[in-house]
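Only one protein chain is missing from this complex, and each of the others stays in its spot.
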Amino acid sequence: METIFTLQAFMLHTKNITYVLMVAALIGITGFWLFLTEHDDE
Amino acid sequence: MSLSRRQFLGWIGAAGTTAAAGSKATAATTHHFQGYPDAMAVLHDTTFCIGCRRCEGACNAVNELPAPEKPFTDLSVLENRRRTTSKAYTVVNQKPGNGSGPMFVKNQCNHCLEPACASVCFVKALTKSKEGAVVYDASVCVGCRYCMVACPFEIPTYEYDSAFSPRIMKCTMCHPRALEGKLPGCVDSCPTEALVFGKRDDLLKIARRRITRRTERYVDHIYGEREMGGTSWLYLSGVPFETIGMRMDLGVTPAPELTAGALGAVPMVVGLWPVLLTGIYAMSKRKEKIAAEEKALAVAEALTEADERAAAKLDATMEKAEQEKTAAVEKAVKEILTAEAKARAETEAAAAQDPQATGGNEKDA
Partner (left out) sequence: MSDKTATTGQPIFSPFNIVAGFILLVGGIITILRFTQGLDAVTNLSDDNPWGIWIGFDLLVGVALAAGGFVTSATVYIFGMKQYHAAVRPAILTGFLGYALVVLALHYDVGRPWRLPYPFIMQRGTTSLLFEVAACVALYLTVLFIEFSPAALEWLGLKRARDIVIKLTILLTIFGVVLSTLHQSSLGALFLIAPSKLHPLWYTPYLPIYFFVTAVIAGLSMVIFESSLSHRFFSHKMDAVHLAGKDTVPLGFGKAAALVLAGYFIIKVIGISAGNTWHYLATGYGAWYLVELFGFVALPAFLYAVGVRDKNITLIRWTAALTVVGIVVNRFNICLVAFNWHLPAGERYFPHWMEIGISVFIVTLGVVVYRFIVTRMPVLYEHPYDDVP
């Protein structure tokens, strides 16, 4: 892992991860909602 | 279980450290990024610039740019304010000085430590190299020109006249030459000490020394030391920088920080908006459900009531019918009885009138 010397490089690094997390979050929350409400109709 | 506040905060801190372990840079909250160590820079001492335009010529030659309309030896072009174009990475402008003749200032990409252009490029076509130059990769550039919008120094230019392969054009600080160990074209060609190439840290020391040694010659400011978070081109001037056309109102905020807040809000929206919206949806669904249930209940009640009323009505009708029936029966019985009585009376009367017949009957009986 390279040492980060600039704010720009730091932000690039964190935003890259953030974007991956955001995709996971959207899929995850949908699944969690389905899990949460699965027995609502019973 | 007792959990002290300190312990709790300690755990939070540990979690943070783990999350940041992927990169050697720790959280940005307290860390100040210093830029690449040993990155190269240029010191432009405008007090030494004589406006000869040799740097322009050298730049044109090493970057293989098209020949200008007027030759580089023609100094009349200095009379008008010029900016960088897609055919000239650098221009020298002449400004009225402080009595001792005109001032000249060279203008080109300042190679910011935290470049706005790199921050806004959505294909990473612009990057800050560890050698110090902000370099451009035309092979991925889409041509959105956001870098031109973002640059506070108004440096990047565009090949608007090209239909099929337009590029962003700007000074490269002769990055390819620097990798070969050569000086940038402009520095190499400068006949005075107006341009000095070296490590940024060293150049800052030189600049400071010049200012302190010749206080009468310089204004006490190194342009580029802190502007927009610092640049790899540093300037010294004998007159206030505004008078040689350099903006002093740019601030010292590194460009990426200007958009950090907005970028930081994005994942918050992604994380919380679905929760909020689903909540509102659930509430409106619930309201709908309650409304539907209440409606159903009201309908059911109304129905029950109607049933009862109908039943009551039916009962009443039945009773009435019963009564009527009874009455009718009674009436009929009465009528029959009356008729019978009448008939008997008539018979008796007839018998009285005809006693023989009657007596005969009785005899028979």
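Each chain gets a letter, A and B, in the order it is written, and its residues are counted from 1.
The rule we apply is simple: contacts are C-beta pairs under 8 Å (C-beta built on N, C-alpha and C of every residue); 3 or more make two chains touch, one makes a residue touch a chain.
All values derive from a computational prediction rather than experimental measurement.
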| item | value |
| --- | --- |
| Touch with the omitted chain, as defined above, among B:K70, B:K205 or B:K285 | B:K285 |
| Touch criterion as defined above, residue of B:E64, B:E79 or B:D249 at the omitted chain | B:D249 |
| Footprint left on chain B by the chain that the document does not show | 83-86, 116, 118-125, 140-146, 148-150, 152, 154, 156-166, 247, 249-251, 255-256, 258-259, 261-263, 265-266, 269-270, 273-274, 277-278, 280-281, 284-285, 287-288 |
| Hidden partner interface residues of chain A, rising order | 8, 11-12, 15-16, 18-19, 26, 30 |
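In this text, only the chains that are shown with their structure count from here on.
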| item | value |
| --- | --- |
| Footprint of chain A on chain B - complex, ascending | 22-25, 28, 33-37, 113-115, 118-119, 124, 128, 130, 229, 254-257, 260, 263, 266-267, 270-271, 274-275, 278 |
| Interface residues, chain A side, partner chain B - complex | 1-15, 17-18, 21-22, 25-26, 29-30, 33 |
